[in-house]
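This structure is in structure tokens; I'll ask about it shortly.
Only a single protein chain was left out; the remaining protein chains are all shown in position.
What follows is chain A.
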């Protein structure tokens, strides 16, 4: 019943994750989890827990590698979290959630997996030992707001959670997380729309505490997580010259959908809802500012990435776009994968053609479901992607006037009199 009435809400964007050492790439689209072994040059056959139902039964909403690539986690609308070994690609643990899962994170030492559910509660699972049907314990909660992103800080001291109420919470990750994480270090407040993604600025010369966030307010912001201070706001769409004359574009047209640090965090790739390609931002450590380095466009097809991935060791940026299923389309779970290589301070980045993509045709067949995606299917997908991202991220549409008053932030003027 619920599924019927919210048909298009149920469309899930395609997501991608790259092993930190660049040895494999995973794409999830709809309930399908597809993994390609770049070293072996072949598709991976996942081996699920024999006791569990095979794989995922509903849209996957989150996948990621964790603990330096020793673990891989997948989870989503089927209220199931699966923890895989990227060596054997066996499922080593299955965890049941009471609600649908919206985000996942793995502690840096691989000891704990955390996931957020539809009610804004973050749960923690102790992976020692990694048994099946481990009972998750509640860790923290955002009161009735959907959590869009979960991240551990680089030093592992904090867990960060971002939500659709514009909020980023920084919480100490305790020694005994099964008793809950009660100490809030800071809130990073400044976004004026939903926060869609988080990424840490990495690299030796950077302090551990610099965080990047992307939002429906079309900005990427730089924060100090210890104090919660907003260090810099980059109006990406504006700065990258995407705004121009199309004032008809709705408010969320330039929503930031994903962030991915490349080249040890010197550069940050930004996916924007209206952009066929990505924007590269440069992070200046000494001035603590962000600036647009360049726009990398994907020519020739309507490719608006829904998710980005990269491994720090190899300067390739992986992009995927797609949706779980399109009504009236004969490509169920359509996905399209592209790669930008040569992202380097000295070089010019290039969008690789399908002939030059690492893994070649086999990889495309594995991750896309088909080696070539025809143009018409693609255009339909691009539209559906937009709808899907909107539904995923935008909680409710305020009338324009109301939205203005929300931004003004001052209330109770009356008291002045």
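By our rule, a contact is a pair of C-beta atoms (placed from the backbone, for glycine too) under 8 Å apart; a residue touches a chain by one contact, two chains touch by 3 or more; residues count from 1.
Throughout what follows, contacts and distances are computed from a predicted model.
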Omitted chain, identified by the protein name its UniProt record gives, among "E2 ubiquitin-conjugating enzyme", "Ras-related protein RABF1", "tRNA (guanine-N(7)-)-methyltransferase" or "General transcription and DNA repair factor IIH subunit TFB4": "tRNA (guanine-N(7)-)-methyltransferase"
Candidates A:192, A:294, A:325 or A:341 - the one touching the absent chain: A:192
Contact partner of the left-out chain, one of A:94, A:107 or A:141: A:141
Residue among A:57, A:135 or A:182 touching the omitted chain: A:182
Interface with the undisplayed chain - residues on chain A: 119, 121, 138, 140-141, 143-145, 165-167, 169, 171, 174-176, 179-184, 186-187, 189-192, 228, 395-396, 398, 402, 405-417
